[in-house]
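Missing here is one protein chain; the remaining ones are kept as they sit in the complex.
Showing chain A:
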Amino acid sequence: MDFQVVVLAGGNSKSLTPLVSKDVPKPLLPVANHPVLYYVLHQLEESNLKDLIVVVEGEDAGLLVGAWISGTFVDRLHVEIAAVPEDIGTAGALRAISHYLTAKDILIVSGDLVSDVSLGAVAATHRRHDAVVTATLCCVPICGSSESGSSGGKDKTKKPGRYNIIGLDPRKQFLLHIATGAEIEKDTRLQEHLLHAVGQMEIRSDLMDAHMYAFKRSVLQEVLDRKDTFQSLKQDVVPYLVRSQLKSEAVLSGIPQAEEDGNEKVSFPNNQVMVSQILANASTPSFHELYSMDPDGSAQTRKTHKCCAYIASSSSYCVRLNSIQAFMDINRDVTGEADHLLSDTVIGPSPKLGTKTTVGPHCMLGEGSEMGDKCQVKRSVIGRHCRIGSHVKVVNSVVMNHVTIGDGCIIQGSVVCSNVQLQERVVLKDCQVGAGFVVTAGSEYKGESLARKEK
């Protein structure tokens, strides 16, 4: 279908420390015992997109991610890894691989997206409107506050302030305004001429940009070339395109038109005009076309381009892993309500459970984990080859691989990374324990982030 897929996998994310470290870059952060990148790649594979470019920040991370992909998706996907320097932003990353992009349209997916939004639908919307950019919008996950129940109180305070302000046309097809959380101040400026052209704009703050974009390649490359300062797709490129959709700079709409004209034959020049006119008259003109017309004649004087929005239905799952809270939410959802995202079984093949140990619903136990007697596991994910002693209580938590938990520990709402050792009677509440950390016996922590000191 002439689409090229770029997965922006990221590298070391600051917002996710101490979960993310040199050894575990963000794409490989396990979510329900699968690296988060797995979800995106799996989704792509499901939609029959098998040629991918995965962009990773940092060379070490690139090596790790490449090794993992080659091990997991061998013979299923045709993946190429590109490692780009860190801190050049998403736009910079695309700039770095720009000359590998050849297809007509580019689908850009963030590597930390856990969703079941149909990629095909986004692409189809993009194609149908012949848009320059199509952004996928999904409902802001309400689950963070409402369903997490016991640990809910805290989330509510964290959530607000991150909302996007998104303006849509009345038919919810076109993107008229987009402002991401960072730039929202007290006032938001809307463009008057845009409002004039559209007539009516719907402003919503309950939508989230899912970081899944379809771009027209020529335009994307053009913008990246011309605007050196653009750092991020979300904060610079997309808003720029949306802003300039009615006064598109000549190059932007000039290129696609030239391509189309190139296809047509010169033998009947007059007739081509008529053909295109018939086709144009056949469809209901969008405000772009109406605006581009002169009020008196039909000559197209103003260049426009279309920015579309694909709004995922509220039933589909779509969350980005960009904070620790999101990490917890995704872990819970993937094992719980959104378990269709995972293709394999929830409980691994051979966890060894002691007597009177109960594992509640929405739990996941990796293979080779052992648990002692009288343990309780509720709404938690436990990785592979963990050894858990007796009388341990794990609630609403994520325990990664190779973790040793001593007897009598209580872990609530926490993330315990790989190779951590919890000695006896440790009490953790809302903590994050970095990889390889050793928590001494009997200590109690609440709401802290524990990590080994960097050497």
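General remarks:
Convention: contacts are C-beta pairs under 8 Å (C-beta built on N, C-alpha and C of every residue); 3 or more make two chains touch, one makes a residue touch a chain; residues count from 1.
As a convention for this text, contacts and distances are computed from a predicted model.
Hidden chain, UniProt protein name from the list "Exosome complex component RRP46", "Translation initiation factor eIF2B subunit delta", "BHLH domain-containing protein" or "Cell cycle control protein": "Translation initiation factor eIF2B subunit delta". Summary of contacts with the chain left out: across A:77, A:138, A:194 or A:321, the touching residue is A:77. One chain is missing from the display, and on chain A it is touched by residues 1-4, 47-51, 53, 59, 62-63, 66-67, 69-71, 73-83, 97, 99-100, 102-104, 118-121, 123-125, 127-128, 170, 259, 262-263, 265, 267-271, 274-275, 278-279, 281-285, 293, 295-298, 313.
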